[in-house]
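Below you'll find the structure, written out as structure tokens, and then a few comments.
A protein chain is absent from this complex, but the other protein chains hold their places.
Each chain carries a letter (A, B and C) given by its place in the written order, and its residues are counted from 1.
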Amino acid sequence: MAIEIKAFGLLADITGSDFSVIEQRDTDSLRQLLAERYPALSTIHYAIAIDKKIVSGNTLINETSSVALLPPFSGG
Amino acid sequence: MAIEIKAFGLLADITGSDFSVIEQRDTDSLRQLLAERYPALSTIHYAIAIDKKIVSGNTLINETSSVALLPPFSGG
Amino acid sequence: MTEKKHKQIFVQGAISSAFIADSIQKHSTKTNIGAHSIFLGQVRSDSINDRKVVAIDYTTYEEMALEKMHELREGIFAKYPLTCMHIYHSLGTIAAGELCLFVFTSSIHRKEAIDACEEVVELIKKELPVWGKEIFEDESYQWKENK
Partner (left out) sequence: MTEKKHKQIFVQGAISSAFIADSIQKHSTKTNIGAHSIFLGQVRSDSINDRKVVAIDYTTYEEMALEKMHELREGIFAKYPLTCMHIYHSLGTIAAGELCLFVFTSSIHRKEAIDACEEVVELIKKELPVWGKEIFEDESYQWKENK
């Protein structure tokens, strides 16, 4: 399973705005993988949205989920 | 001594917007005179401004004072 | 003519949206501003005892109102760190749907502009000697009273 991931703001600077990862079935393991692949991420606070909702705690990722990495908002 | 009085809003409908009264040296006696002259005034709540400041309690009126009768405000 | 020192806030007739746009536009050169808060009062076509309000006719005790507004303005600037504040109140006959009050505050951060704008609107309603006469379709009228 390949998961398509969107990244925004500062995170897109680090990871690119679209990329994919293989076989990460929950958000904890995704965070861990990303911290290994992009060491800069380990010091950055970000939320994960699955299907356009921010999740809290470790959350399962389905094959069809849309996954997004969201740094702190700064609109308005 | 004749005191010039301005009246506004509803009160101007009753008294006219400019009129004068003779020898009223304080606001209590002015209110009393006005209630006698304009019976409709006795049921209307209004403030008196002397030199553009609303006064409370019985207040002396000088010959040079500008006196105004102010019904409840309704600007904005 | 001691009143001359006080800023004029009264305008004859309704406040136009073009005038508001112009006021907003003028602030684009003040690049320390981060937030604007605007309040607009619009004449409402209330129905009172089956009679419909078609306009409000505003009058004021101008010398007193400008002196009071000056005092309120100083209080607001002492309380809130505003970049600027503009206030316009209509006099004369303002038709239902037209604008009769325009309060415009600007500040570096949003909280001050928002709080100051709301406070100024409340002060204007409570403390400014202005009177609105609600005019009905049949040309009868009644004097408004602010709550």
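We take it that a contact is a pair of C-beta atoms (placed from the backbone, for glycine too) under 8 Å apart; a residue touches a chain by one contact, two chains touch by 3 or more.
Every value quoted in this text rests on a predicted model; they were computed, and no experiment measured them.
Student: What are the shown chains that the omitted chain is in contact with?
Tutor: A, C
Student: By the contact criterion defined above, which parts of chain A meet the unshown chain? Give residue numbers in ascending order.
Tutor: 6, 8-10, 49, 52, 68, 70-76
Student: What is the set of chain C residues that contact the non-displayed chain in the whole complex?
Tutor: 17-18, 20-22, 24-25, 27-45, 96-99, 106, 108, 110, 114, 117-118, 121
Quick note on the criterion: only the chains that are shown with their structure count from here on.
Student: Please flag the chain sitting at the greatest distance from chain C, going by CA centroids.
Tutor: Farthest from chain C by mean C-alpha position: A.
Student: CA centre of chain A versus CA centre of chain B: separation in Å?
Tutor: Here the centre of chain B sits 73 Å away from the centre of chain A.
Student: With chain centres taken as the means of their Cα atoms, state the distance from chain B to chain C in Å.
Tutor: The mean C-alpha positions of chain B and chain C differ by 26 Å.
Student: With chain centres taken as the means of their Cα atoms, state the distance from chain A to chain C in Å.
Tutor: Roughly 49 Å, centre to centre.
Student: When you check chain A against every other chain, which residues touch at least two of them?
Tutor: There are none in chain A.
Student: Going by the contact rule already set, what residues in chain C reach two or more other chains?
Tutor: none
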